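One structure, as structure tokens, below. Some questions next.
Every protein chain except one is present and positioned as in the full complex.
Then we have subunit A:
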Amino acid sequence: MSYVIQGETGDWEVVIGLEVHAQVISEAKLFSGASTKFGAEPNDQVSFVDAGFPGMLPVINEKAVEQAVRTGLGLKAQINHRSVFARKNYFYADLPQGYQISQYELPIVGHGTIILDMPDGSTREVGIERLHLEQDAGKSMHDQHPAKTFVDLNRSGVALMEIVSKPDMRTPEEAGAYLRKLRAILRYLGTCDGNMEEGSMRCDVNVSVRRPDEGFRTRCEIKNVNSVRFVMQAIEYEAKRHVEVYESGGKIEQETRLFDPSKGETRSLRTKENAHDYRYFPDPDLLPLEFDDAFVDGIRATLPELPDEKKQRFISDYGLSPYDATVLVFDKESAAYFEQVAEGRDGKAAANWVTTNLFGALNKLGKDIGESPVSAKQLGQLIDLISDGTLSGRLAKEVFEIMIETGDDPAKIVDERGMKQVTDTGAIEKAVDEVIAANPDKVAEVQGGKEKLLGWFTGQVMKATQGKANPQAVNDVLKKKILG
């Protein structure tokens, strides 16, 4: 896919790199025992370590380390058996220690890869530069008091993984696909819930433009964009801004910018001259983080099947199209649902029912797969009723609608509402005879060679049987009776 900005002076290519801050799923914070549950009262989940009290020392939470390694393995990345925590120094009211403990020169995870599934079914690889562990800061609240800022330290010290991509993306769509895929992987791994609205996944976007085949130009960083859609909008806006600046003879200055979703534009936050000097240095309160192969192997042994492998398996085992497979593996729950439906049944039919009918219905209801009124077992039963001839496709769709409304088993609905397909030839013959008797002229037309009209007869018979007749049987009887 190519995305080119056609400027007045020629074509421009967009270069995009993303830094994602993913909140680690863990009971406790990165360096303290305080809880990380979302939604507690302000300053309810703060230890003296998180509040930066004198003499308090950080102690690494092993669970957070496991989660980072797990994520690294999920990104097919290099796991560094020795990494170093460093202090990033700056002053802010919601940064109690006056520094953030992060990783700088030696991160826990090195180079990796993410495969993007583009909407047209194609794939693209994006490199992962690194993943490192760091603490989150607290939250400043400027809207609680006319003159004061309130600080909530519940988030202070919560473990984050900063996942940095290489500048490998060239279109806003790729950036969107990257975020969706990364989120899917994190959710499969159970290392981050990927909830951008609650802030458990946040994104900094690096954007520059260049002439095709040219080296990288100056980039701007857009901080803290909090939805996939906004990330794509921000890139589009920022890339156009760069082109306009260059084409009017200007220069892009390296700077940090903010995205304003209401205006759909970015604006400068601070320029390079005003950039912080974070004075990184290894945190002397913490020893280098070291672990052996056995630690990594132990985590590797518990890795679930990830989206890419699942997709391949769905394609080869169930004969699905890459597109259907991509849609189904997008989240773990949908994939599991599908597999339960497909077990012992036709995979393609199962995929169709799940991706088209079920997803369509859930979309309308605004529910996700976990809240589906129709269980995988019930959907499987419905498919069984089609294959054993109890229901026609059309009837099955009606039954499905009722299942969505009531949550009832398909067999119960069929029984109670008498929606069984009529396969009894006697009953069908009777209905066919009545339709033939009522339409002698049309019978003649068919006999005269207009066989296409048979479809019309089928429709009439189906109508007369309230759709319950087996359409195949109706066809057969019609042919026999009219054409002999």
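Here is the rule we use: contacts are C-beta pairs under 8 Å (C-beta built on N, C-alpha and C of every residue); 3 or more make two chains touch, one makes a residue touch a chain; residues count from 1.
To be clear about the criterion, contacts and distances are computed from a predicted model.
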Exercise. Going by UniProt, what is the name of the one chain that was not included in the view, given "RNA polymerase sigma factor", "Glutamyl-tRNA(Gln) amidotransferase subunit A", "Beta sliding clamp" or "(2Fe-2S)-binding protein"?
Worked result: "Glutamyl-tRNA(Gln) amidotransferase subunit A"
For this session: Kindly state which of the options A:17, A:74 or A:96 is in contact with the chain not pictured.
Result: A:96
Problem set entry | Touching the absent chain when the full complex is considered, from A:69, A:151 or A:443 | A:151
Seminar exercise, completed: The listed residue (A:16, A:30, A:51 or A:399) that touches the chain absent from the view is A:51
For this session: Please pick, from A:279, A:417 or A:430, the residue that touches the omitted chain in the full complex.
Result: A:279
Seminar exercise, completed: In the full complex, subunit A touches the hidden chain through residues 48, 51-60, 87, 89, 91-93, 96-99, 149, 151, 277, 279-281, 283-287
